[in-house]
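The complex appears here minus one protein chain, its other protein chains still in place.
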Amino acid sequence: MRDLVRRPLFWPVLALVLLLALNAVVTPAFLSVRIQDGHLYGSLIDILRNSAPVLLVALGMTLVIATRGIDLSVGAVAAIAGAAACVHIAGSPQQAATSTLLTAVAIAVGVCLLLGLWNGFLVSVIGIQPIIATLVLMTAGRGLAMLITDGQITTVVSPGFKVIGAGFVATLPVAILIALAVFALTAVLARRTALGLLIESVGINPEASRLAGIRARTITWTVYVFSAFCAGVAGLMIASNTSAADANNAGLWIELDAILAVVIGGTSLAGGKFSLTGTLVGAMFIQTLATTIPTIGIPAEANYLFKAVVVIVVCLLQSPKARAALRSRRPRRATPTVRTETA
Amino acid sequence: MSAPALSPAVTARIRRYSPPRRYLPVTAAVALLIGIFGAGSLRYQGFADPQVILNLFVDNAFLLVLGVGMTFVILAGGIDLSVGSVVALSTMIAASTLEAGWPVAATVIAVLVAGTLLGTLMGLVIHYFDVQPFIATLAGMFLARGLCYLISVESIPIRDPGLTRFAQGTVPLPGGYHVTPSVVVALVVFAIGAWVLHLTRFGRTVYAVGGSESSAHLMGLRVALVKVGVYTISGLCSALAGLLFAAYTLSGYSLHAVGMELDAIAAVVIGGTLLTGGRGLVLGTMAGVLLLGTIQTFISFDGTLSSWWTKISIGVLLLIFVVIQRLLTRRQT
Amino acid sequence: GDDKPESKAASDSITMGFAQVGAESGWRTANTKSVQEAAKTAGIELKFSDAQQKQENQIKSIRSFIQQKVDVIAFSPVVETGWDTVLMEAKRANIPVILTDRAVDSKDTTLYKSFLGSDFVVEGKKAGEWLVKQGDAADVNHDGSIKVVELQGTTGAAPAIDRKEGFEEAMKANPKIAIAASQTGDFTRDGGKKVMESFLKSQKDIDVVFAHNDDMGLGAIEAIEAAGLKPGKDVQIITIDAVKDGMTALADGKINYIVECNPLLGPQLMGLAKKVVAGEEVPARVLTEETVFDQAAAKTALSARQY
């Protein structure tokens, strides 16, 4: 039991479970999952499906944060991806054709990769602080998205496109499958190859890593590209979910949710060690929280307060210091009072 | 071990002293500001009017105050995302208490106490419970925004004669120019901030904690005081900025200042302060605030940009600033 | 951009400073376009500025318009409150001000010449009245009560507050109508869809959705369809705005009723501006021409819609 409590993910998972339990109590049908029209249907499925974009963005963000960076531009990149795809589809003579869909997705992903290259260039080559480097695209990116859509919400009629965010394959929502696939891909890349180790090393001590022969610059660059890629896929999902590209609101503030997910999952913003599973739990938690608010009937006025309280409680529970203080009033253990960081 | 009389070697060393590299980013920001103003004056008629410059202060007084607080936090290696919401909360408290008939002084005190308390609370959580600043202040941001909605979801006008007079008053300057009382408040805050940060032990410790918290701890510095202190200062500054904002807009509104924390952070960083802490000057923050203001002035003088081109231009100008600054301050060695 | 320096060569050409809220919705961009095009047609030089939904930005641009000595200032205030100071400055500089779309809450009505825009309370009321008129036809599942869920606009925004107020007022006429749940969908499709999804699961037997704008209504349609229900039939939908996508859905029978909120204020605004600059008297309140659409009306109107 004690070991379990010490597990890094114990508290986030517990918080998630409690939140789900709260829902189940308030709405008895909450936990029920049934098959309807050949696909799974139920609140839990909704939560999973709706958490897909945040999860995707958070995956990219996890790697960026592991290198001591941050990517504020993900929301704008998501908007651009949705805009590019929808405008292409809407402008093509055969909206519903598969070839149109494929080129639209290719264009969107291609654009996002370019944007990621751009962010990575600013951070790793020019040496601009990540928060400012990505703030540039965060601001300009929405403008670009609006430029693409001419400021209008671009609606498309493409059953194929709709599948990405709202479709089902073998009773499962496609969005979940995509997110899990990217999650698995990331996990394999990070943990089955040496990439994860190299990223962590760069995040913990960039200079030592460089001297150890790691291509610190390339790695930093790559994670921004990956982050933009994830944001792009998330953007496609968001657009597909409503079959429309909303340059203004697609992915608005998703960067905050993503960062929150990463941190709740136990990855430190100071860089270094990261946990993809943690991020997964964090993203689930955030989406469950968002779903809980309307479900249990919290008035719109109070939903920020609710969110604040939950976030504070989860973070306090996660903090070893807070837990030690709660558990007993014994003198400190022989742990260094502060982490020593590299100069 | 008291200091003996100065040896010749020491005096020679003092004379050899040259301003260290750390002033470079600020210098670059100021140079850039001057350059951009030159460009604006050439391009747009009426841009060179000194009142345009004064209006930069008038329109950004609250951001300057916010930036000063944020400078403390960032220098100490933290970040404060709650400031925008605290500004909104302050306007709400101010508007609702004034509406309820409180005297201005009581309102001001209530607002300042609320902001300071919230800041202290976040600082305590960050230091004593080791919660990451980003998260603690994000929770603070939600909390303050939530409290706004609890007070009222609608905007509340401020009609109190005292505050109205403060808001609409002008401080005449020679040559027919003028600023507002808010500017004076902001400049006083700026001066105090610079004093505390650059000339007191507390300020030095802020830099030390930002440079290396563990070293500061091992050096026997009062890390706890500083870490909690900077968030307290930031909370106080946000509350004060909220009051200035309330005066600026003569209203309280839950949706005021959404995203203003990013403006404040951007101003601080553009002013040459390292986001990782330990390096930067309050003067840089002023330059950063003015640079952001100049971008807006630029765009509104242009007046032909559609909404999206406005956003793109802001991004591009921001980019130009940071790239030039980066190139100017790239280590020579 | 157009880098022609501001020239006052022709003394009769009017320069208008227009401070727009932002580009936060399709409605707003249609509104912007209308203003820009109308200015061109009317021969008015337009200084346009986008406040990105921030009041302080709007105040700044108005101040800069004053600095640039424009002939007339028009703006859609982000919020109702807090305009006295800057409007006073405009007044001191003898620059007339016209409000569009949204009102300001100021005791001193001499600060602006006219307010051109629709009345959000009336819009909400129109929506409610239609529902009342429907009577038992709105009780889709015949359980004797009409259960409404409301998709609110952004919390605290004037249209959200006013539309809610108007709707609730009209609703009182039929005691069977009750709002079972009300949440903000932030005026977006995605928000509308997500909130509707959870409504569908936490509320049984929803009869009617009232969405504060078309976009949230369109999101709700997606959610309703995903739940295996037929929007417009199994759940009735009322929205406000009448943008093109909304009208299409209405014509397709997925929405039941739309109250129009017309964004094409440009021509009316330019007319007002010319009069104001010429010193003529103008009415203090000018309502935009607006109508309502049911499914039949939508089919005929759809082809002529330009936004």
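Note that the chains take the letters A, B and C in the order they are written out, and that residue 1 is the start of every chain.
Rule of thumb we're sticking to: contacts are C-beta pairs under 8 Å (C-beta built on N, C-alpha and C of every residue); 3 or more make two chains touch, one makes a residue touch a chain.
Operating definition for what follows: contacts and distances are computed from a predicted model.
Student: Given the options "proton-translocating NAD(P)(+) transhydrogenase", "Alpha-aminoadipate carrier protein LysW", "NADH:ubiquinone oxidoreductase 30kDa subunit domain-containing protein" or "Sugar ABC transporter ATP-binding protein", say which is the protein name UniProt records for the missing chain.
Tutor: Answer from the record: the omitted chain is "Sugar ABC transporter ATP-binding protein".
Student: Counting the whole assembly, list the visible chains that the omitted chain makes contact with.
Tutor: A, B
Student: Out of B:T164, B:S214 or B:T304, which touches the unshown chain?
Tutor: Considering all chains, including the one not shown, the answer is B:S214.
Student: Consider the whole complex, including the chain that is not shown, and state which of A:A79, A:V156, A:L198 or A:V263 touches that chain.
Tutor: Touching the chain that is not displayed is residue A:L198.
Student: When the complex is taken as a whole, what residues of chain A touch the one chain not shown?
Tutor: Interface with the chain not displayed, on the chain A side: 192-195, 197-198, 200-201, 204-205, 207-215, 272-273, 331-337, 340-343.
Student: Which positions on chain B touch the chain that was left off?
Tutor: Answer for chain B: residues 1, 3-4, 6-7, 9-10, 13-14, 16-17, 20-22, 195, 199-201, 204-205, 207-208, 210-212, 214-222, 278-279, 333 touch the chain left out.
To be clear about the criterion, only the chains that are shown with their structure count from here on.
Student: Rounded to the nearest whole Å, what is the centre-to-centre distance of chain A and chain B, using the mean of the C-alpha atoms as each centre?
Tutor: Computed value for the inter-centroid distance: 30 Å.
Student: Where in chain A do residues touch two or more of the other chains?
Tutor: Residues 146, 151, 300-301, 303.
Student: Of all the residues in chain B, which ones touch at least 2 other chains?
Tutor: Touching at least two other chains: 149, 153, 306-311.
Student: For a test of understanding, state which residues of chain C touch chain A in their complex under the given definition.
Tutor: Residue list for chain C touching chain A: 23-26, 29-30, 32-33, 152, 155, 181-184, 186-191, 193-195, 197-199, 201-202, 215, 218-219, 222, 226-228, 243, 245.
Student: In the complex of these two chains, what residues of chain A are touching chain B?
Tutor: Of all residues in chain A, those touching chain B are 72, 122, 126-129, 131-133, 135-147, 151, 247, 256, 259-260, 263-264, 268-270, 300-309, 311-312, 315-316, 319-322, 325, 336-341, 343.
Student: Spell out the residues on chain B that touch chain C in their complex, using ranges where they run on.
Tutor: So the residues of chain B in touch with chain C come to 43-46, 49, 51-52, 55, 58-59, 62, 149, 153-159, 164, 167-168, 245, 248-259, 293, 296-297, 299-311.
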